[in-house]
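Reading through the structure tokens given below for one structure.
Note that one protein chain is taken out, while the other chains of the complex remain in position.
Chain IDs A and B follow the sequence of writing; residue 1 opens each chain.
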Amino acid sequence: MPFPMRSFETMPRADVVVIGAGLAGLACAAELAESGARVFLAAKGMATTHWTHGGLDVAAPAGSLTPRVGVRVLAAEAGHPYARVHAEVDGAVEAHRARLGRVGHLLVGSLDSPHTPIPTALGSLRPASILPSAQAAAAAPWADDGLLLIGFAGFRDAWPAYAARNLGAVEWPGGPRRISHAEVVLPGLERLKNLNARSLAVLFDDGAWRAEALGAIRRAVPPGAWRIGLPAVLGIADHARAHADVEEATGHRAFEIPSLPPSVPGVRLFDALRRTILDSGGRVQVGFDVVDVERNGQRIVAVHTEAAARTLRLAADAFVLATGGIGGTGIRGNPDGSLHERVFGLPVEAPPRAAWFSDDPLTPHPLESVGIRVDAELHPLDPAGQVAYENVRVIGSALAGMHYLEQRCGDGVALASAHRAARSLATERLAA
Amino acid sequence: MTFHDAATRDFPLFSTDACIKCNVCNTVCPVSRVTDAFPGPKYVGPQAQRFRGPSGSPRSPDHSVDLCSGCGICTRACPAGVLIAETNNRARAAIVADRGSSIRNRLISDTDLLIRLGSNPLAPLANLGLRSRPLRWIGERVLGIHRRGPLAPFSRRTFGSWWRKRRGATAAPPGADAARTIVYFHGCAVNGFEPDLGRDAVEILERNGFTVIVPRQECCGLPFISNGLYENARRKARANISSLAELARAGYRIVGTSTSCTHALKAEYREMLDLADDDARAVADATWDICELLVDLHDRGELDVELGPIAEPLPYHPPCQLKSHGIGTPAMDLFALVPGLRAVDSDHDCCGAAGTYGLKAERWQIAQDVGAPLFAKVRASGAARAACDSETCRWQIEQSSGVPTVHPITILAESYRRADADRGRTWRRVV
Partner (left out) sequence: MTLAAEVDVVVIGGGATGAGVLRDLSMRGLRATLVERGDFASGTSGRYHGLLHSGARYVESDPVSARHCMEENAVLRRIAPGTIEPTGGYFVATPDDPDDYLERFAAACAAAGIEAEPIPLEALFRAEPLLNREIRAAYRVPDAALEPWELVDATLASAREHGAEAHRYRPVVGFERGADGAITAVHTRDARTGETGTIACRAVISAAGAWAGQVAELAGARLKMSPGKGSMLILNRRLTSSVVNRLAPPGDGDILVPVHTVCILGTTDITIDDPDDARVTPDEVDALLADGERLVPGLSGARILRAYSGSRPLYDAAEIEEAAHHEESREISRAHHVIDHRARDGVGGLWSIVGGKLTTYRLMARDVVDAVAAALGNEAPCRTGDEVLPAPAGSSPYWLGDRLAAVEAEGGGDADLVCECELVTRRRLAAALDERADSSLDDLRRTTRLGMGPCQGAFCIPRAAAMLDERRADGRLDPAAPDPNPALRSFAAERFRGTRPIAWGDQLTELWLGAGIMRGTMAADALPDAVVRNDAAG
């Protein structure tokens, strides 16, 4: 084309470009912006926050009582991201809690909270220790409370009866003495042609509708001591109040149970973190897909994002790759059995193709540890073990060496690596 | 043509292969936010696409995709790269091919025609009609244009006729320096309804040392595209490409003040109408949004930054069609140069107008509900005016919030004139 394209050279000039808007990218951009750096967060789209349960999985490998112990266990595994960033976990989690707290998004639990089994939408149990306030009651000691699982007629992603029967059959130490279930008819819901978790949450944001809905929910609660498990749809913008209203209307503690995507807890988390970035003067652009990279030796000079009829040039001193692994679409598998990292073409560490999968999809696949190998400062390494780019950091599930599902460590690694990268970059800036 | 070529040419439809059913699009759709009648972008886009026959199939199985407003927020949120809104629009075109289109849709899409009818010395009469409640009520009953659809008043004189009277250049002057000459694509809004905006744009460009030429041009055709009337759109598109391609190839930039028009030139001619030959590509590559251009000038240190103060709050809403450009919000960067101006990004998804969508009787309420939080923000700001780069959004925001809404360029032009006044000088157009 005849003229160079719009370049964010002066307006605004970014110190750091963060690529990817999952938990890691958002946390890193937030911390950088708070520290006074000019941050530009570019993301192809929204993804992992909107698919996941919204709790904070720090580390729950088998045999660990608390996340803190879990981090120690995983940090001892050579090649695990925690081996690099375990020292940051405390600071990262507390910074995350404080940041979210400023925008009214509260977390309950700490690194020393024991892993507590909480019910899933299918009626299984998963370990949790740090949860958003709307889910926190699931992890509190049960004492004499029974568990009442509630679904909404017309909403297809909650299965209270099925879950109740499953939970009655699993080993649940310290669990509720009795489990019951109810399907509640909410005003007008059964007539709706289209209904998913987000549209239901939007309804819960409406105070007038909510009041009617709460009446119906209250009527479904039998006498006795209960704790109520509801679908994770209690509002988006007004969720704190919606959750409080449910507890007040029913007179019982209540907690959300996340189900199939879209994850409303994830949407809230994304919105909250985005807000903190904007409030600290950062820029967030979703729909900015990095399609080209300008390199100069071992430095990345700029990335180009796809725009209409051209690309946009984002120049910066440093770049943070937070594009995720296979799930986040940052790493892609090829027909020939290789894998590639889509933005910088960094070398990807993975088992050979023949060893990618286990036979049972409900068990971990060896391929899940795929990712980019990094040094202590989270610089990506080339196949010879040398730093590939001195002004790039890799964070989050793009990092090699972890089984984030089996070890339930994805969120902790995201936060700790984001924290390490942000601090490292801030130090660099001050030194420069 | 290989699969890859086809994928590039027909790519809205091929991009549906990437859908992983994750539902992110469903979390951001503004129409789904306000009505349960719309199944959401995932359902009407990549999911339904697998049940539609090849282009030109005799029967369309669709209905509910028509509720899609085309805002494109889904496409931008999709982590997999599915061109959802574009797929939806193609499905709408298939419905039109199968079942035809209403007189109303054809009428409100034909802005060139409407301007010929209304933007002339008889405009006051036409505008009286637009303001007349009984006539609007009849318009709703007979044509299906909502009585409160935000229709802007016709201008008595078109921009085109002002340009002719001014003896403005319609072709590249001999020996012209392409780098210092701008082709202005005014679009229908400026031409028939807001010619002053066009004058402000010309003034700003001339201040910055450009010669402006306004070649023959027609409506960009976007209303036809939005309503699935692809053949009508192609006629407009081909006319514009034929008028602009030479200039584009010679290195002239084509600048527009409507983010909708410039998006059509940059992307939709290719993505929606399959116009991807060298001429079309040349025009696309040469097209700029005016704020995009001015920021680029500033990046090079070439922008006249003698801007006078405008000390007021200014709520700014980036239109959906600007977001589709993928260039961020250059207007906000320009506002930062105006002393005292306190511009605030609305941070709201969509104003609801979506071009002709918000005019339709059966869609008006959805459009109002989508924009309601934005209108409330604008009102609550206490500002005397708001700003937005796209015309139908401006008219929607102004009507529904009660706050006059202008193009960012209008603010900038005013700021330049304020600087002139402060320095006791007047800027004269160099002819």
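Here is the rule we go by: a contact is a pair of C-beta atoms (placed from the backbone, for glycine too) under 8 Å apart; a residue touches a chain by one contact, two chains touch by 3 or more.
Keep in mind it's a predicted model, so treat the numbers as computed, not measured.
When the full complex is taken into account, the listed residue touching the unshown chain is B:S60, out of B:T27, B:S60 or B:S109.
For the options A:P67, A:P258 or A:G287, the residue in contact with the chain missing from this view is A:P258.
The residue from A:G20, A:P132 or A:G327 that touches the chain not shown here is A:G327.
Of the candidate positions A:R72, A:R126, A:R253 or A:R299, contact with the unshown chain belongs to A:R126.
Listed for subunit A, the residues touching the missing chain in the whole complex are 48, 51-53, 120-126, 146, 148, 154, 156-157, 159, 161-162, 164-166, 168-170, 178-182, 192-196, 258-261, 263, 325-327, 329, 332-335, 337, 356-357, 359-363, 365, 368, 405-406. Seen from subunit B, the chain kept out of the figure touches residues 1-4, 6-7, 16-22, 37, 39-40, 42-44, 47-54, 57, 59-64, 80.
Keep in mind that, in the parts below, only the chains that are shown with their structure count from here on.
Averaging C-alpha coordinates per chain places the centre of subunit A 36 Å away from that of subunit B.
Interface residues of subunit B facing subunit A in the complex, by the touch rule stated above, are 22-24, 26-28, 32-33, 36-40, 43, 75-81, 178, 251, 253, 263, 266-267, 284-287, 292, 295-296, 298-299, 323-328, 330, 333, 336, 347. Of all residues in subunit A, those touching subunit B in their complex are 1-12, 44-47, 50-51, 192-196, 198-199, 202, 260-262, 267, 278, 283, 285-289, 305-310, 312, 328-329.
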